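A single structure is presented below for examination.
Below, a portion of the complex is reproduced, with chain positions unchanged.
Each chain gets a letter, A and B, in the order it is written, and its residues are counted from 1.
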Amino acid sequence: MSEVLDEIRKDYLFNLVRRGKRIDGRGFHDFRELHIRTNVISKAEGSAWVELGLTEVLVGVKLQPGEPFPDTPDKGVIITNAELVPLASPMFEPGPPDENGVELARVVDRGIRESGALNLEKLCIEEGEKVWIVFIDVHVLNHEGNLIDASALGAIAALATTRIPCERYGLGNDEKLPVRDLPVSVTAVDIAGEVLIDPNLYEESAASCRLTVISNTDGTISAMQKGGTGGLSPEITKKTVKVAVECAKDIRENILSGVVASLEPY
Amino acid sequence: MSEIKLIREDGRRLDGRLPEELRPIKIEVGVLKRADGSCYFELGRNKVVAAVYGPRELHPRHAQDARRAAVRFRYNMAPFSVEERRRPGPDRRSVEISKVSREALEPVIIAEYYPRAAIDIFVEILESDAGTRTAGINAASVALADAGIPMKGLVSAVAVGKVDGQIVLDLMSEEDQYGEMDMPVAMVTRTNTITLLQMDGRVTMEEFDRALDLAIAGCRRIYELQRKALIEKYSESRAEEGGV
């Protein structure tokens, strides 16, 4: 890799930011253009194809009956997996998920799980014996930065449009998956002391670290993750949280609400 | 012979197709921006996307071939692409498909132009409904062209089969499952060369000959669609470049 070019590009980005600009013309707290199409895979119980700028992620949800965990005999199970398939970027290699794939899956998983978005009690079929296993599979198709937000948005959009395949397993009529909140993941980087939301690939590479904040309809936060080899001041951290919660509200109301018909009461 | 009737009384198949009819096909070129070339391909309900990276550096070094580029092919099914959720990672089926698909494409790739390099072809099956390996080869062939890899011709692929005693083109899921024979074929139309041929089931020699002829005719039709998609893309981009 050309490290000289890297440096030049980085300086350019920093100088832009100091003049109040981003490389693609967005405001500091703007997301790239965001499109979400749901029910794109008919073999999946739920699916969402997310385009976030040039980043593309396909999330599929599959359900099948299985055993509950011993310590939660009356609750459904969420299993989240992310594949950074080599089709999506020259940096990805074939093989089992590396630390980046594992982190992506676990952050998406925590956002769904900790928000309580999915009513797991309603996914119990027979206490201690049989519950619905919800597989959330993140399939990255084109990596142009900020995979976490694209994947997390895909996950909640897919879940909120998932039907439980009761009929296939002789368990009555198909039902809507009981989703009762729309957690939204918002990731930012700190460049030149500014909080830049939804970094693209260039910004992601130039910044030394990122912070992801996943927040809910009521403004509470249910998951956070700092990534990258740099550090953040307490002030920037707190500021990022505030901006992220605002942005999440915006996306929830302007994008997700158009995709998701209705939610369960909490 | 299966108990399920796969050919209706009017001679049409369960989805209304005639025996020699293909399912609807949709081809989009250059859909993924990171890849050097890419193609989205739909065949009925099958949805596949192919990306090509390369020629690029090949690691590890001792795997490099001083005479030509190494062509690598990875066929991978998304976990949600099938009825029962599939565990991620390669299984024996996908290892075999990756091998025969690569061998279906290698005859047209002029790998000698890029000694020591790698040409990587990745096919992701997003939704599966019988015919994913041929759909993947079709997509990969277009993606190779889109990536500007020098080729002797396009590779086109389709499966033929025998259902209710009849030779039919482009098996759908039920025909694959309950039919008597399944035979995926890939061809280079320009050179009239077969580059993939697999079969399982039970047919006579005469039936095989007819099936092969039908497969070749099917590949020709797909070839025309591949060409058309590429021409459209190129004229589009030329228009874009020239325009404004």
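A few comments on the model shown:
Keep this in mind: a residue touches a chain if its C-beta (ideal position, glycine included) is under 8 Å from a C-beta of that chain, and two chains touch if they have at least 3 such contacts.
Since we're looking at a predicted model, the values are computed, not measured.
Summed over the full structure file, the protein chains occur with the copy numbers A x3, B x3.
Just so it is clear, only the chains that are shown with their structure count from here on.
Note: centroid distance chain A to chain B, computed from Cα atoms, is 32 Å. Within the complex formed with chain B, the residues of chain A that make contact are 41-44, 47, 54, 56, 58, 60-62, 64, 81, 83, 85-90, 94, 96-97, 135, 137, 139, 141-144. Looking at the complex, you find that chain B touches chain A at residues 32-35, 38, 45, 47, 49-51, 53, 56, 74, 76, 78-85, 88-89, 120, 122-124, 126-129.
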